[in-house]
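Omission of a single protein chain aside, the complex is shown with its protein chains in their original locations.
Read from first to last, the chains carry the letters A and B; within each, the first residue is number 1.
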Amino acid sequence: MTGQLHKIPEQPSEQATIALAPAVSSSKPYQSGKLRRTSWLSWIVSDDPPGRLLLNAIVLLILAAFLFAPFLFPGAKALGVASRICIFVILVASYDLMLGYTGIVSFAHTMFFGIGAYGVAILLAKGWVGWGAVILGAAAGAGVSLVLAAAIGLLSLRLRTIFFSMITLAVASFAQILAEQWRSLTGGEDGLTFTVPAILLPSFRPLSHPVLGVTINGPVIAYYLTFVVALLLFLLMLRIVNSPFGRVLQAIRENEFRVEAMGYQVVAYRTMISALSAVMAALAGALMALVLGYNGPDTTLSFSLMIDILLMIVIGGMGTMYGAIVGAVLVVLAEYYLQNILGGMNRAIDGTPFLSALFHPDRWLLWLGVLFVLIVTFFPQGLFGWLRQRR
Amino acid sequence: MNTQWRERLQRWAPYAVTPLIVLAALPAMGLTAWVTLTVAGLTMGMMLFLVASGLTLIFGLMEVLNFAHAAFVTVGAYVTVTVLGPLVGWTTAPSLALNLLALLVALLAAAAASGALGFVFERIIIRQVYGAPLRQILITIGALTVIEQLVIVVWGPEAIALPKPATLRGSVFLGSSPIETYRLVALFVGLAVAAAMQLILTRTRIGLVVRAGVEDREMVQALGYHIRRVFVGVFIAGTALAGMGGMMWGQYQTLVSSQIGDSMLILVFIILIIGGLGSVGGCFIGAILVGLTSNYVQFLAPTLALGSNILLMALILLWRPRGLFPIGEQ
Partner (left out) sequence: MAEAGDVLLRLHDVHTDIGRYKILHGVSLTARHGRVTMLLGRNGAGKTTTLRTIMGLWQPRAGRITFDGQSINGMDTPDIAQLGIAYVPEYMGIFGKLTVRENMLLATGAQGFAKDSLDRVLAWFPPIKLKWDSAAGSLSGGQKQMLAIARAVVEQRRLLLVDEPTKGLSPVMVDQLVEALLGLKDEQTTILLVEQNFHVALAIGDDVAVMDQGRIVHSGDMAALGRDEELQQRLLGLSMAVGA
């Protein structure tokens, strides 16, 4: 309440809390690897598998598809899409750490994505070559993100949800403006183009013969690098949310007053997860720069990218981690292929100017937005969450 | 005695910010430029105030932050385009009266359209998310995207030109300072609307209920008022105001695109934060501050111009973490 001196706790209505992943009294106790390792597979996914048979199948299918992507979907475009999805999975999953597990809404996530990308881009564009520069750039980006996220967290996580969100929007906007104006450092609106390490170049061909009909070259290696790093980071995040630390986060999301009363410093936990989330986003950004050989304000810092992240996490399912995978796959594929579908529909309908404008390929965002609103309204747990909770 | 003076100073200090900035700018830029830029800043402030005031009242009263507010600005601007189309005879005529009349029609049309859309929006979207900040943010962002895309569906993806009416294209001179004629009109409209808002808020029962509701919603209900019904009215008024702001801004920019609302959104948020969430007076002063800052910095240090308001916001937050005129006691 804006005006009240006292704190009368609100009687929560059904609308006030979204049905999310189980909280503190979860039925998935964290099993220390030493005590009850049911199988090495359980350990890898930190005892937090998709759960249902259907979901396990879907996730495994997606995993397989990505593992063999260069062979299943040959061509530079498809590989580019696959890389993009892998990177977005990390970007979105790291956002889920804040949104789904801790209940923080921040619009500054793309800023950290951009910082990581620029970290690599700036060093490589300045002429430093080789993996040393890449790692240094990624580390620098991650480091700056960590510090910045911690600063934002400590200064403003005490504020109310909406106030905090508005401030993150302002900060992200400032970062975008800075990137656009500081030509000498960031290349301004044009961005930075640079040469990636040799093994990632198209000209690099370690094998003289094609494997399974596909030539193994730099981009393929770049893809696998992206895939492996993304997989590792995802599993790491899965481990984090299923740890005691993760439990406290979920408790904070449910009722922070209670957690504070139990003796935990809520602001400290929120700051830690924000910093962690920012580092992950920065690493995703570094990968992005590496894959594209380019970075600019539009590639990583734009607000439309932030909306994409929100689309992915909401459609996929907040607070589940796997939702990030489902969401990223669906939305990126939609971005690329929904336009084709809409175009096809347009030709089939052949209706009034209004209808053809409604189903115009460029209006894919309209339909995704409608889907987004419907899901927030009727399926707040997202696709994955809903499938997990059925029956 | 000392503490009394300190208290007084504390209370009146926020009011001093605007005059200080205005006065400090004078030596930096010379009288001629100063007059032009100050008027420009005040005008921009008025247009921003139209848009921001609705949002701050809505938030103050029901704690709903409508990210889709920008969409109502956009709708207002596009409706203006449609309405001024058939009125081209009036806008191109060399008559000030006809020009102003055309603008008035457009203003009312924009307000009506945005208000009507607001009514539907409150019913379908906002009602579901009272008291749930997370869902509010998500659903209103989604709605923003959808409405803006629908605007493109109806009016097309290209930006549309909206030339100013014939008699409002030039400048008048105040001393040696040029002042765009349209700016004076916008300034006047903004002040008129602000005055009307102030009258309604302070002189009517409904305004009293709204002001009380912003402070303590529960108590107002305990006094027998159905604050939910009042809120619908405030929401519609807020979106209508946004539409008006969109109309004035679109006409001022002479170009209307689907991004017109978005470009204002960040400035509106900054104004809300600076002024204090829920405070209409704070919003007024915040809007003027942002308008002035934008124009002064644009002149003095163009590279800093875009980020200047964010820096201003940061500075003010360091001084007053809840804004200049927060509602509710500490």
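Structure notes:
Simple rule for what comes next: a residue touches a chain if its C-beta (ideal position, glycine included) is under 8 Å from a C-beta of that chain, and two chains touch if they have at least 3 such contacts.
Just so it is clear, the model here is predicted, and its values are computed rather than measured.
For the chain left out of this panel, the touching residue among B:102, B:194 or B:220 is B:220. Summary of contacts with the chain left out: across B:110, B:168 or B:209, the touching residue is B:209. The residue touching the chain not shown here, chosen from A:193, A:255 or A:302, is A:255. One chain of the complex is left out; on chain B, the residues touching it are 205, 208-209, 211-212, 215-216, 218-227, 327-329.
Basically, only the chains that are shown with their structure count from here on.
Annotation: 34 Å between the Cα-based centres of chain A and chain B. Here chain A touches chain B in the complex through residues 1-5, 10, 13, 15-18, 99, 103, 105, 159-163, 165-167, 169-171, 173-174, 177-178, 180-181, 303, 307, 310, 314, 354, 357-358, 360, 362-363, 365-366, 368-370, 372-373, 376-377, 380, going by the rule given at the top.
For chain B in complex with chain A, the touching residues are 59-60, 63, 65, 125, 128-139, 141-143, 145-146, 149-150, 152-154, 156-157, 214-218, 262, 266, 269-270, 272-273, 277-278, 303, 306-307, 310-311, 313, 317, 321, 327-329.
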